[in-house]
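Dumping the structure here so I can ask a few things about it.
All protein chains of the complex are present and in place, except for one that has been dropped.
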Amino acid sequence: MKNYLVRRLLALVPVALGVATLTFAIIHLVPGDPVVAMLGENAAPVDIVGMRRQLGLDRPLLEQYAAYLGGLAVGDLGESISYRKPVSRLIAERFPATIELAAAGMLVAVLLAFPLGIIAGSNPGGAGDLGAMGFAIVGISIPHIYLGPLLMILFSLDLRWLPLTGRGGLAHLVLPALTLGTALAAILARMLRQSLIRVRESDYMRTALSKGLSARSALVRHGLKNALTSVVTIIGLQMGALLSGTLITEIIFSWPGIGRLLISAIGARDYPVIEGCVLAFAITYVIVNMATDLLYAIVDPRVRIS
Amino acid sequence: MRQTITTARLRLVAQIGAALVALAGCGHYRTDRSPATIQVDIETSPTSTDPRFATDAISSRINELIFDSLVKTDRNGQFVGHLAERIERPSPTRIVFHLKHGVRFSDGRELTARDVIFTYDSILAPESMSAKRAGIEELKSIDAPDSYTVVMTTALPYAPALEMATEGIVPAGTPLPAKGTAAAPIGSGPFQMVGYARDEAARLERNPYYPYPSGAPRSILFKIVPDPTVRALELAEGVCDFSGNNIEYDVLPWFAGHQFLKVSKTPGTTYKYLSFNFRDPRLRDLRVRRAIAYAIDRNTIVNTILRGAGRVASGMLSPENWAYEGNVTTYTYDPAKARQLLEEAGYTADRSGLRGLRFEYKTTPEGARLGEVFQAMLQRVGIELTLRTLDFATYYADIQAGSFDLTSLQWVGINDPNSYYMVFDSHKTPPHGENRGYYSNPAMDRLVEAGMRTVDPEARKAIYAQVQQLAAEELPYVSLWWVDNVAVMNRRLVGFDAYPNGSFRSLATVTLSPLGSEPPD
Partner (left out) sequence: MIARVRNPSLAIGVTTVVAIVVAAILGPLLFRADPLSIDLAKTLAGPSPAHPFGCDALGRDVLARVLSGARLSLSISTVVVAISLVVGSLIGGVAAMSGGRIDNLMMRGVDIILAFPGILLAIALAAILGPGLIDLVIALTAMGWTGYARIVRGEVLALRERDYVLAAESLGASRSRVLMRHLLPGVVGPLAVNATFGIGGIIGAEAALSFLGLGALPPTPSWGNMLDAGRAFLLVAPHLTTAPGLAIGLSILGFNLLGDGIAQKVGHRA
């Protein structure tokens, strides 16, 4: 087990390096002068030179790259141009909000998926199945940018049950989490349904029935147990969609997380912050993937050996 | 067994349902404020809590509640003494202010001439780099012969001298703000700032040393709410008590259904205009500028997008201003004339009607809608406008630096016509002044400089009549409209006085009727 862990951790390094390099390339290899883009074409030459020096853009590219990697190693992501604060501090301040939203989205997805999947899978072809799966296919197809406002219109403007935007107590979390988690819920529900159907037609069922267990409880118990690993797999596979969905959801609901920071940094042409946020998202994703793999390895020993 | 599963599932559903109902039941997401607090929703963070630096409307309006100045303007735009109880003008180049006794900063110290001197000196110091410096550059010296007397001396006669006396006073020794820190200076005004979190809220509480009318608010929470829909909802929910000039016009009719809300619409002096960059040779051609002026249907915009909450403007000074001259060249909507002018200027139309004239129009997200209207109207006469949307801070910084082709902006709180000097004199380009378009016209220079030096009001008025006509002829700006002052407030705020410049000043003296017992209409 320890070997596997070490191997996975080592594999993390080249990917992280690659991600950092690609981010650097995108920001720094862009055509045109970012300083002119920031200060405007009519800026005084002395301001342009000053800003270029401040951003370290007057040094040769390789030196910039080395400085960038060096900074990353110690957690220094540079300073934000619009906030005049270290980028790492800005990101650290907003990280909890993003994690809160992403976690809530996952929770909602699971809470929605189980009843839906069970209804669908325990009676395939029936009305419940059709309804649940219809709901699921719609859930996958509605984009966040529509689902969010739709929920806002219904629950906030018409019914006045929930707050419209912003982060606050539990009530503020409901609509964003619903918006974020619905697509994942739909995918999970479909998977649960498949799992239950498979169990239905399998040997388990026959054995369980012969043992005198009710069809329903055996079905659900075994189906769900099988499904558990698949749930982890799917959440792992959908993590990317969930993270980038968090970004969009933050904009829709004015949620003060890293996604919102990234988009306002784009509007303010604050390149150090843009770079930092992109990195934060990517590295988070890489770590989460690794964590999922490790979780898998704990659950399924066969993975470790391969 | 069959029972178990069904019951278990039912129980789960019931639990979720109960949780939802509980959440709904506490649909009171209103913050619980004490009745003596009012909440004001503002659309963006103030850029500065130091009155020596803040030039944008929101910062200025908030700072007005915290800091006092030697004089203030009343609702008719006349100067009245505030910190100064008596003002003398012994000569055209000297003003003497006699300060009130017993005015205290919120930390208890008395405000004396020393603080006034310090404030002005710190603005004038070159290292301050304050945008306000341009406004008081004429000050040759400011002295305090004794603790309660301040003498301002200018090198030359300076007619708008009293405008210089509207700076908020900070205590002697207040350091210059380092960028990024938000330690707010102390003021002597009705309120003090006790907390400020950028992009969240600014909290003001009573200055314990300021006379407090009974029934007036004890504290004000300025909450930053960028989303206009949320501002409207907060008003409707009773969470927000006051919202000034930041409610979408289209939403105003919606408030009619809420009995406890009041919409106040009064003529305003806020002047909305289209600004040109004169460093672009195409825009230096008067025919192009006139074509743009004829191409914009301002009347329709005021009636539809503004829902009538404005008046088509002929110039920077609104009719309420003492120096207003209404008899100037105006430009009624005439696209045919616009096209003709562009043809004359040498821009012929191709088959699609476009003339190869392309400009970039910078705007904020809130201003994008108006930008699209201009885009469509200009396209009809053959000019292509590309829109560039930036967040407010970036946008404002760009405009202040003169980095734009076309943009539209507004001047809030125009009072003395000497503003013409600040915005049109050729020496007043950034960073020395507000001539962000780099407009340069010797005739205009002569007039506005004369207007500055002429102390006799009648002679001054005549000069500015010429200035207004010249501005209307030469179009350094295309005048759009004077924006009405639109405020939506909870009826529990009694006695709110609307100032034409959108000032929040009256919030210090409104009476709060108790929550829940709003007076009937």
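Per-chain numbering from 1; labels A and B assigned in written order.
By our rule, a contact is a pair of C-beta atoms (placed from the backbone, for glycine too) under 8 Å apart; a residue touches a chain by one contact, two chains touch by 3 or more.
Here the structure is a predicted model, which is why all the values come from computation and not from measurement.
**Student:** Determine which of the presented chains are touched by the chain that is not presented, and list them.
**Tutor:** Computed over the complete complex, the missing chain touches A, B.
**Student:** Which candidate, B:74, B:250, B:344 or B:456, sits in contact with the chain we can't see?
**Tutor:** Of the candidates B:74, B:250, B:344 or B:456, B:250 is in touch with the missing chain.
**Student:** Tell me which residue among B:78, B:91, B:147 or B:300 touches the hidden chain in the full complex.
**Tutor:** B:300
**Student:** Looking beyond the chains shown, say which of A:18, A:70 or A:131 touches the absent one.
**Tutor:** Within the whole complex, the residue contacting the unshown chain is A:18.
**Student:** So one chain is hidden, and I want to know which residue out of A:150, A:170 or A:291 touches that hidden chain in the complete assembly.
**Tutor:** In the complete complex, the chain left out is touched by residue A:150.
**Student:** Mind pulling the subunit B residues that touch the left-out chain?
**Tutor:** Its contact residues with the unshown chain are 227-229, 232-233, 248, 250-251, 253-254, 297, 300-301, 303-305, 368-369, 371-373, 375-376, 386-387, 389.
**Student:** Over the whole complex, note the residues of subunit A touching the chain we left out.
**Tutor:** Output for subunit A: 14-15, 18-19, 21-23, 26-27, 30, 125, 130, 137-138, 140-146, 149-150, 152-153, 157, 239-245, 247-248, 251-252, 262-263, 266-267, 274, 278, 281-282, 285-286, 289.
Here, only the chains that are shown with their structure count from here on.
**Student:** Just curious, how far off is subunit B from subunit A if you go by their C-alpha centres, in Å?
**Tutor:** Distance between chain centres, rounded to whole Å: 41 Å.
**Student:** If you look only at subunit A, which of its residues touch subunit B in the complex?
**Tutor:** Where subunit A meets subunit B, its residues are 39-43, 82-85, 111, 115, 118, 156-157, 159-166, 168-172, 174, 213-214, 216-217, 220, 254, 256, 264, 267-269.
**Student:** Which of the residues in subunit B come into contact with subunit A in the complex?
**Tutor:** 1-2, 4-5, 9, 12-13, 16, 23-24, 26-27, 29, 179-180, 199, 226-227, 229-230, 233, 237, 279, 389-391, 393-394, 398, 401-404
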